[in-house]
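Scroll down for the structure; my scribbles are underneath it.
What you see is the complex with one protein chain gone and the rest in place.
A, B and C are the chain letters, set down in written order, and residue numbers restart from 1 in every chain.
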Amino acid sequence: MVVLLLRCFATLLHAMLMLALAPLLMGVVTKIRARLLGRRGPVLLQPYRDLWKLIHKIPLIPDTATELYKIWPFVSFAAIGAVALLVPGFALNLASARFSDFITIIGLFAVSRAAIMLAGLETGFGFGAAGAAREALFGLFSEAALLVVVLVFGLISGDPTVDGIATYFSFGQLGISVSLGFALVATLAVALTETGRIPADNPAGHLELAMVHEAMLLEYSGRYLALFQYTACLRLMIWFSLIATVFFPFGMAQAGNILSWPMGLISWLAKLGALAAALALFEVSTAKMRVFRVPEFLGVALLLGLLAVIFLFVAGRLSA
Amino acid sequence: MSVTAIAVLLPFLAAIGLGFAGSPLQGALLNLVVCSLVFVLTVLVFLAPGAGFLHGLLQADPLGMIFGALSGFVALTTAISNIDFVRGEIEHMSARRWRVYHAMCQVMLGASLLGLYADNIGLLWAAVEVATVAATLGVSLPRSASALEAAWKYFILGGVGIALALFGTMVLYLAAQPAVGPGLSAMSFSVLATHATQLDGRLLTLAFVFLLFGYGTKAALVPLHGWLPDAYAEGPAPLTTMLSGLLLNVALIAVLRFAHLMQANFSAGGGAVRPGPFLLSLGLASLLLTAFSLWGRRDARRFFGFSSIEHTGIAAFAFGIGGAAAIFAGLLHMLLHTLIKSALFQALTRAAASRGRASPGNFAFSHLRGMLATSKPLAWMLGACVFALTGLPPSGLFSSEFLIVSQTIQRQPLLSLPLGIGLVVCAIAIIRLIGPLIFNPPPPAAVPVKAGAGICTVGVHLLLVLVLAFAMPLGLVRMLSSIAGALQ
Amino acid sequence: MMGLQIFTNSLAHFLAGVLLLCAFALLSQRRLAAMITLVQAEALVLSAAAFWQGLVQGSDGLFLTGIITLCIKGFLLPIALRRITRQFNLIRAVETVMPVGLSMIIGVGLIGIAVMVVLPGSAGTVTLTHEDLAIALSVVLLGLLVMTTRRNALSQVIGFLSTENGLVLAAIGMPGMPFVVELSVALLVLLALLVVGVFVFQLREHFETLDLSGIEAIERRGR
Partner (left out) sequence: MVGLPGRGMHLGIDPLSALFLCLLAPQVVAAAVAVERKSVTFWVFVLGMVLALVAADSFALILGFELMSAASWLLVLRGDRRPDGRPPATLYAGVALFSAACLIPAVFLPAGGIAFVLLLLGAGAKAGLAPLHSWLPRAHPAPSAGVSAVMSGGMVSVALYVIIRYAFIVFGNAAEPWWGTVLMAVGAASVLIGALRCLLEVELKTVLACSTVEHMGLIAVGLGVALRARAMDDPALASLALQAALLCAVAHALFKPLLFLGAGAVHHATGTTSLDWLGGLMRCMPRLGVLMLVGAAGMAALPLGPGFAPEFLLLHAVIAAAGSGGVMAWIGFAALFGILGLSAALALAAGVRVIGFGFLGRPRSLHAAAAEEADRLTLIGMGILAVCCVLVALTPGLLLRAMAPVISEAVPGALPQALAYAPLPLALLMAVLAAVAFVALRRFGARGEREVPAWNGGFGKPPVWLPFGDPATQPIASGFAEPVRRVLGPALLGRAGLDPGERYILAPLSRLHLRLTRLAELVRRATIRQRLAFVFGALVMFLLALGLGQNG
C-alpha cells in the first residue's frame, strides 16, 4: 500500500521534474554550445523567458488556416507529454511502468510528428510543406531504425517496456555489449533526427529553405508557438532520459524505496548534463547535412540495428 | 409404328412439303407448326420409349431421349425466332431459296433426331451424312462468295469426315464379327454394348480412331474444326443456331458411345486401347487453340463459333477423363451449352436485325456495339447470354465446369493445369466483349428499336439453364447419373 | 475345292492390288486428264472386284454395288469431270505442294502404316479380310494424300473419289455386311456428285477458275 503510494508520488515527482526542467535542459545545451564556440551565450533561463514572452504576445492567425490550426499544438504537446510520463527518469518501476511500452512510445512520437506536419501544411504555403515533406522523409528511416533497435532490446530482455528493459540492463551481462553498442549508435542517430538537432536540422538556423522543424512552425506565433517550442524542449528531455535509462541504467532509484531517490535524482541530473555536453560537443564539431544525405545517415543507423541483431545471435550462440 | 419413328419421320415429310410449295412466311409458319409437333413428340418419347421400329434400328435410349427432347426444344424456339428473321430478310432471297432453306431446316432436325434415336451404327452414319448435306446446302444459300466458300469448306472437310466415319463403321462391324457374327445385329449399339468385352480389341481401336475423326469432324474438335467458324458465320442465322444446337450434340454423343465400347473392352482386357488419351488430346487441343483464336475476331458469329469449339472440346475432355461423375459433368455441360448457345444466337440474330444490314457484315462487333442504347431488353438478354458463356456464376456452366475441374483434379491432376489455363483465357476473351457490346456508345447510324415479344424465348432458355445447373430436378439427376454410370 | 478357294483369294487380291496401284499412280500424276483416267480405271477395277465378290459370296447386293460403281464412277463421273476440264481449259498441269517424288515416298509410308495398323504383329491369324482391309485403308489414305497435296479444287474432288473407291473396296470385302452400308455408299457418291455439281456451277459464277487461290484470298481477310 505504502509502496503503491510512493510509486504514485514518485511518478508525480517525475512528471513535475520532466515538465519543469525541459526548457532548462535546452538552455544548458545552448549555453555549453556557445561556450564551446567561444561565446558567452544566453543565460541558462533564457528558454523560460522566451516562452513567457511568447505567451504574452497576441497570436496572429493566418487567414488561410482552418479551424484545426489551433488544435495541432495541443495534440503534439499532449502526445509528447504522455511520453514524458511513460519514460522513466530518475527512478525505475514508476506507476506508469506497465504502460511504458516502447511501441506505444514510438506511436506517440508519431502522433506528435503528424500533428506538427499537419500544422506545417495548415496554411498551404511552400515552406511549411517543404518542412513537412522532409520530416516525412526522415521519419521513414528513423522509425524503421528505432523499431529494429527495439527488436534488439526485446530479444535481449524479453520485455517490451522501457522500464523492464532498463531493469534488465541494470544487472548488465557481458556478451551482448557489442550489439548494444551498435544499438546505442543507432539510437543516438535517431535521437538527433527526432529532436531536430545538427546534422539533420538546425534549431538555430533562420534560413527558411534549410529548416525542417522550424519551417513547419513558420506560420505559428504567440502561445501556440510557445507550446510547440516547449514541446520541442520536452522531446529533447525525453530522448535524453530514454537514452540514459536504457543504456546507462546504473544508479537509478527504485520508486518503491524513498531512500534511493536522492541518489537516483543526482545520477539522473548528472547523466542529463553529460548528454547535454556530448550533444553540444557533437554539434559544434559537425556541420549540417544536405537534406538527401540524411536518409543515408539514418540508413546507416538502420543497418547498425540489423548488425546488432546478427551479433546478438552470434553472442547467444557463444554463450550457449 | 412408335412415337420415335413418327418424331423422326415427320420432319422429313414436312421437308418435302416445304421444299415444293408456299411463300416464305407460310413456310416459316409451317416450320413452326412442325417443330412444335416434333417437340411434343420428343417429349412423348419419354412416356413411350418406342419399342424397336424396323426391327430395332430405331430405339431411343435415355441418352437419346434427353438430347432428343433438347433438340426438339431448340428447334421450337429457333422456329419461333425464325419467323421474325424471315420477316426481316424476306427480300434478300428468292422464294425458291426460302423453300430450300426451310426444307433444309426440317431435314437437319429430322436427321439429328434420327442420329440420336438410331440404335444402328450404319443408320447413325447415314443420319449424320444427310445432316451434313442439308447443312451444306443451307450454308450455301446466301450465294455470296464467302458463303459459297464456307459451304465448299464444309463440304470438303465434312465429306472427308464422313468417309472416315464410314470406314470406321465398317471396321467396327468387322471387329464385331468374332463375337456377334455377320448380320444386322453386328451393327446395333445395344448388341455391341452387351458384347463389348468380346470384340476384337485391335480392330475396335482402329475403328475408334476413324470414328473419332469422322464424328469428331462433325463435332468440330481441333484439328478437325476447319469448317465450323465459316459455316457459322456465313449461313442464314437460324441455321447457325440449328447447327450449334443439334448437330454438334449428335456427333459428340456418337463419339461418347463408341468411346464407351472401347472403355468397356479395355477394362475387360479385350485388347483395345483406353479411349481417354484420344479424347483428352483432342479436347485439350480444342480448348487451347480456341482460347487464343477468340481474340482477333471481328465477326460475332465467327467468334461464338470458336466458343462452340471450345465447349465441345471441354465436353470431350470430360468424357476423356472418364468415370461416372466426369461423364455426368460432360453431359451436363453439353446440355447447358446447347441451351445457352442457341439462346445467344437467337438474341444475336435479333440484335443484328435491329441494326439492319451493314458493310462489314451484319454481325460485326463494330456494328452491334452499344446495344443498351438502342434496346434495353435485347441488350440485357444478349449480355446475359454472353456472360453465361464465361462460366462465372450465376451462369449455369459454373456448376458443370466446377464438376469437370474437380474430377480432373481427382483423376488426372496434371491435366488440370492446361485445362485451367484454357478455361481462364477463354472466359476472359468472352467477358471482355460485354463492355463494348452492351455498354459502349452505339454506332452513329443505330436507332432505338422495340424488342419483340419473341425475345422471351431467350429468357426461357436462360431460365432453363439456371434450373438445370443449380436446381436440377431429382428425376433428371437420376436419369443422367444412370446414363453416366452405364457409359463409364 | 481348295484350289478354287485359293484362286478366289488370289483373284480378289489381284484386283485389290491393281486398285492400289492405280491409287498410287494417281499420286504421281500432274495432269488432270490423266488423273481422271486413273480414277476411271480404279472404278472399273472396283466394279470387277465387286462382281467377283458377289459371285463368290453369292449376294446380289454386291452385284448391285458393282453395277452402280460401274455406271456412275466408271462412266458418268469421268465424263462430267472431263467436260469441266474442257470448259475451264484446265489442261495445264496442276501445281503440287511438294515434289511428286516426296509425295510418293510419303505414300509408301502410308501404305506401311496401314499394313502395320491392320495386320496383327503375330502372323498367323491373318485372314483375307484383314489384308483386304489393309489395302482398302491404303487406298483411302492415298486418296486423302492426293487431296492434301494438290492445289486445285478439281483434283481434290478426284482424290475424294479415290478415297470413296477405297471405302467401297473395304465394304465389299466385309463378309455379309448388311445392305444398308452399300446403299449409303452409293447414296454418298450420288450426293457427292450432286453437291460437287452445285459447287462447280457456282464456283464458276464467282471465280473464273476452279483454283482455290481466290477463296484463299477471301480467307486471308482477317475475320
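Criterion: a contact is a pair of C-beta atoms (placed from the backbone, for glycine too) under 8 Å apart; a residue touches a chain by one contact, two chains touch by 3 or more.
Computed from a prediction, not measured in an experiment: that's the story for all the values here.
Enquirer: Based on the whole assembly, the unshown chain contacts which displayed chains?
Expert: Output: missing chain touches A, B, C.
Enquirer: Looking at C:71, C:100 or C:116, which makes contact with the chain not pictured?
Expert: Among C:71, C:100 or C:116, only C:116 touches the chain that is not shown.
Enquirer: In the full complex, which of A:192, A:227 or A:280 touches the chain missing from this view?
Expert: If we include the chain that is not displayed, A:227 is the one touching it.
Enquirer: Please identify which residue in A:129, A:210 or A:300 touches the non-displayed chain.
Expert: Checking each option in A:129, A:210 or A:300, the one touching the absent chain turns out to be A:129.
Enquirer: Residue-wise, where is subunit A in contact with the chain that is not depicted?
Expert: On the subunit A side, contact with the omitted chain comes from 55-68, 74-75, 77-79, 81-82, 85, 98-99, 101, 103-104, 107-108, 110-111, 113-114, 117-118, 120-130, 132-134, 136-137, 139-148, 150-151, 154-155, 160-161, 208, 218-219, 222-223, 226-227, 291-292, 295, 302, 305-306, 309-310, 312-313.
Enquirer: Spell out the interface residues on subunit B facing the chain that's missing from view.
Expert: 152-153, 156-157, 160-161, 164, 202, 205-206, 209-210, 213, 217, 223-224, 226-227, 229, 273, 278, 289, 292-293, 295-296, 328, 332, 387, 390, 392-394, 398-399, 402-403, 405-406, 409-410, 413, 416, 420-421, 423-425, 427-428, 431-432, 434-435, 439, 468-472, 474, 477, 480-481
Enquirer: What residues on subunit C make contact with the chain left out of this view?
Expert: Output for subunit C: 97, 110, 113-114, 116-117, 121, 141, 144-145, 147-148, 150-151, 156, 212, 215-216, 219-220, 222.
Please note the rule applied: only the chains that are shown with their structure count from here on.
Enquirer: Using the contact definition from the top, classify how the chains connect: line, ring, star, complete or other.
Expert: Per interface graph, the chains form some other shape.
Enquirer: Which one of the chains is farthest from subunit C, going by Cα centres?
Expert: Chain centre farthest from subunit C's centre: A.
Enquirer: Distance between subunit B and subunit C based on Cα centroids, please, to the nearest Å.
Expert: The computed centroid separation for subunit B versus subunit C comes out at 31 Å.
Enquirer: From the C-alpha centre of subunit A to that of subunit B, how far is it in Å?
Expert: 78
Enquirer: Nearest whole angstrom, what separates the Cα centre of subunit A from the Cα centre of subunit C?
Expert: Once rounded, the distance between the two centres reads 99 Å.
Enquirer: Can you list the residues on subunit C that touch subunit B in the complex?
Expert: 117-118, 120, 129, 133, 136-137, 140, 144, 147, 153, 156, 160, 163-164, 166-167, 170-171, 174-178, 180-181, 184-185, 187-188, 191-192, 195, 198-199, 202-203, 206-207, 215, 218-219, 222-223
Enquirer: Quick one: which bits of subunit B touch subunit C in the complex? Just the residue numbers, please.
Expert: Checking each residue of subunit B against subunit C gives 120, 122-123, 125-126, 129, 133, 136-137, 140, 143, 145-146, 148-149, 151-152, 155-156, 159-160, 162-164, 166-167, 169-171, 173-174, 177, 182-184, 187, 202, 206, 233, 296-299, 302, 361.
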